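With one protein chain held back, the other chains of the complex are shown just where they sit.
In this document, chain identifiers A and B correspond to the written order of the chains, with residue numbering beginning at 1 in each.
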Amino acid sequence: MSTALKKPFYLRPPWNILFEFHKLEKLTPWNINIAYLLTTFLEEMEKTGQIDFRASGVALDSSALIYLMKSKLLLKLEEPPKPKPPKEFLPPPLFLPLRYELTSTTIKNLLEVLDEVLKGEKLIHSERRIIEPVLPPPSDILPQLDRYLMEIEIQMEKLYFSLKQRVKGAGIIEFSTLVKGLERLEVIRTFILLLFLANNGKIDLWQDEESEEIYIAVGEQPCKQ
Amino acid sequence: MQTIEKQTVEKKASQEEKLKRELALIEAALYVSGRPLDLKELCSVLKTRSKNKVKKLVKILMEEYANRNTALEILELKDERYVLQLKAEFTPKVRKLVSRPLLSTGPLKTLSYIAYRQPVSQKRVVEVRGHHAYGHIKLLKERKLIAGEKRGRSTILKTTEYFADYFGLSHDLATMKRQLKNVFEDYSKKEKR
Partner (left out) sequence: MQTIEKQTVEKKASQEEKLKRELALIEAALYVSGRPLDLKELCSVLKTRSKNKVKKLVKILMEEYANRNTALEILELKDERYVLQLKAEFTPKVRKLVSRPLLSTGPLKTLSYIAYRQPVSQKRVVEVRGHHAYGHIKLLKERKLIAGEKRGRSTILKTTEYFADYFGLSHDLATMKRQLKNVFEDYSKKEKR
């Protein structure tokens, strides 16, 4: 019984090549001597007395496969080589002539646009300031906001619609006016919606540095770019 | 009282001064514009209406430049237009100093192939130059150096008049190709040296 448990001889090199196909694929078929492998395989089988017809069958199959691989390679070699396309003259790169050109931008132009950019910067500053002081810690409001957040798209549309009505299409409205008479939680919800709307570019927000009033601009605004 | 001789000398000197100033003005105009200028534009810089006078002056300046034998040259292009530029032989040596966006070697090779083989199908260009050529062709079209023309299902590529001007080449296709051939032959001779 012990022989049955022992690894059969043909799973050792060099014969293992006939039984492990994945290894076969990695080898060049020309490097495999089938005649040698099969002869020694039979000799070894007779010597050890481990006559196994299944193993012989597999060995035969593998040999056939190797032959096939060899003949395929041969056929490939026999294919007439494709005629090389006639070598075409490839001209060297044509470098464009270099010409110096004076440009018209002056420091005045630079400062003109700087003025606009700094206005934009101010706006971003105030947007940031709004976010920090006004929002209470999220833990206070989030549990109650779950359902509300799920409906946020609808709520945003509602608020945007009412904003547009209040400014009659386009204009500016103060945050304090918008939330007048509302409860604290409602005020916060409205504010969060405003941030979402501003983020989507539907409205613009900024805060007056002294009065801390937040202004909401609705409708066509002069472009920031 | 001045003698006649002295007057003549002074007059001559002032005429020379004037000529120098006018030549310098043309040089200034060509330098700052960085593109070909026609006689009308040069007339307006010199505040004269005489195209003939300006033409004579430009020729003098061109000759001066040619005699100086330096890195810059003034060329006459088609339709009496003039341009100041770096001589092509210096381009590879100083390209890296240019702060304007330049075309890199790949697109320039595609351009020279199109220029040499034109009119040539886009398909052929891509076959010879590889798949990158699609990007090159787009870029070259954007720069108005080449133009495409649909013929049935294929696109035929050609260089533009702007291209010919930029290189100071003829607008006549056959002549241009001959000129280009000379340029390329010069180039390969230099490469072999």
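Assume a contact is a pair of C-beta atoms (placed from the backbone, for glycine too) under 8 Å apart; a residue touches a chain by one contact, two chains touch by 3 or more.
It should be emphasised that the depicted structure is a prediction, and the values quoted were computed from it without experimental measurement.
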> Among the options B:Val9, B:Ala28, B:Ala66 or B:Leu173, which residue touches the chain absent from this view?
Replying inline: B:Ala28
>> Residue by residue, what part of chain B touches the chain that was omitted?
In response: 20, 23-25, 27-29, 31-33, 37, 41, 44-45, 68-72, 86-87, 90, 93-95, 97-101
> Which residues does chain A use to touch the chain missing from this display?
Replying inline: 98, 100-118, 120-121, 124, 224-225
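Assume only the chains that are shown with their structure count from here on.
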> Measuring from the mean C-alpha position of chain A to the mean C-alpha position of chain B, what distance in angstrom results?
Replying inline: 46
